[in-house]
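Showing subunit A:
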Amino acid sequence: MLRLMKYELRKTLNVKLVLAAVTLIAEAAFLIGYFTRNETLYSLTALLLFMIASTGISVIGLWSLIVLHRDMNTRQGYMLFMTPNSCYRILGAKILECGLSILLAGAFFFLLGFLDVTLVMRLYNENIWQFLAEMLQTLNERLTITPANVLAVLFWLLSSWLCSVITAFLADILATSLLYGKKWNWLVAFALFILLNIGINWVILRVPATMSVVAQFAIQGVIGLAFSALMGYISATVMEKYLSV
Partner candidate 1 sequence: MLESRELTKKFGAKTAVDQVTMKLEAGHIYAMLGPNGSGKTTWMKMAAGLIIPTSGEVLFEDKPVSLESRAHVAYMSTEPYFYAWMTIRDAGKYYADFFEDFSMEKYSEMLKSMELEEELKIRTLSSGMVAKMKIALTLSRDAKVYMLDEPFNGIDLLARDEIRKAILTAAVPEKLLLLSSHLVEEMEAIADRAVFIRNGRLVEVRDLEEMRETDGVSMADRYREIFGHAEVNG
Partner candidate 2 sequence: MEYDPMSPIWLQVVQQIKGKIVTGEMPPGSKMPGGRDLAMQYEINPNTAARVYQYLELEELCETRRGLGTFVTENTGRIAELRNQMAEDALRRFLASLEGLGMTREDAVRMLTKEENNDA
């Protein structure tokens, strides 16, 4: 499994390196702006960094999907499916690698953002915690920063990311396995992805909003994880039974 993950990382490494390089350049520009007190530069780069962080996570997920699609639709798939590894292991390695990458990238961007915001706050002699609390309150008055709330929200975020990635995997696997060799199978996959998402959201939104923040996010997160596990299992089973490369 670790070996499979090693090669999944290698296959997605380029895009991650590009992402890291772009982030580094933006951060360097931000720091230059910060230390030269160039407000235009550091506020623009801060905005840029925020955009990189929010799209970066999607790009990682999307790239894993592209690699999966190539593995199923081009000859490079022989490399995987010729080896004595079950589809459960192959897909498991892909999901784990992608999940861990998202987790690590998320943690990295979170820390970087925290650091940068702290720096800016110091310019204005303000406390970052206070600032964040005020900002959140203007967004949603129910949200207050307590460790439990933060954990619940992070858990929910993670679970929904994982769930999105696996939904996309399942959609692509269904389309590829059942429509062997058709060039337009990704269109079907896309349609399936949207349908699956509508279904999953319908279930997740059944969780009543009247609960406490912790309970609401935790339950939604658990539902997301349950869906992820179920869809992962279905995906691998479909691959094992129907996928021809």
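Going forward, contacts are C-beta pairs under 8 Å (C-beta built on N, C-alpha and C of every residue); 3 or more make two chains touch, one makes a residue touch a chain; residues count from 1.
How were these candidates chosen? In short, all candidates are chains of the complex that A comes from, given by their letters.
Keep in mind that what you see is a predicted model, and the values were worked out from it rather than measured.
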Touching subunit A in this complex is which of 1 or 2?
-> 1
Could you please specify the touching residues of subunit A with respect to candidate 1 in the complex?
-> 3, 6-7, 10-11, 75-79, 81-86, 180-181, 241-245
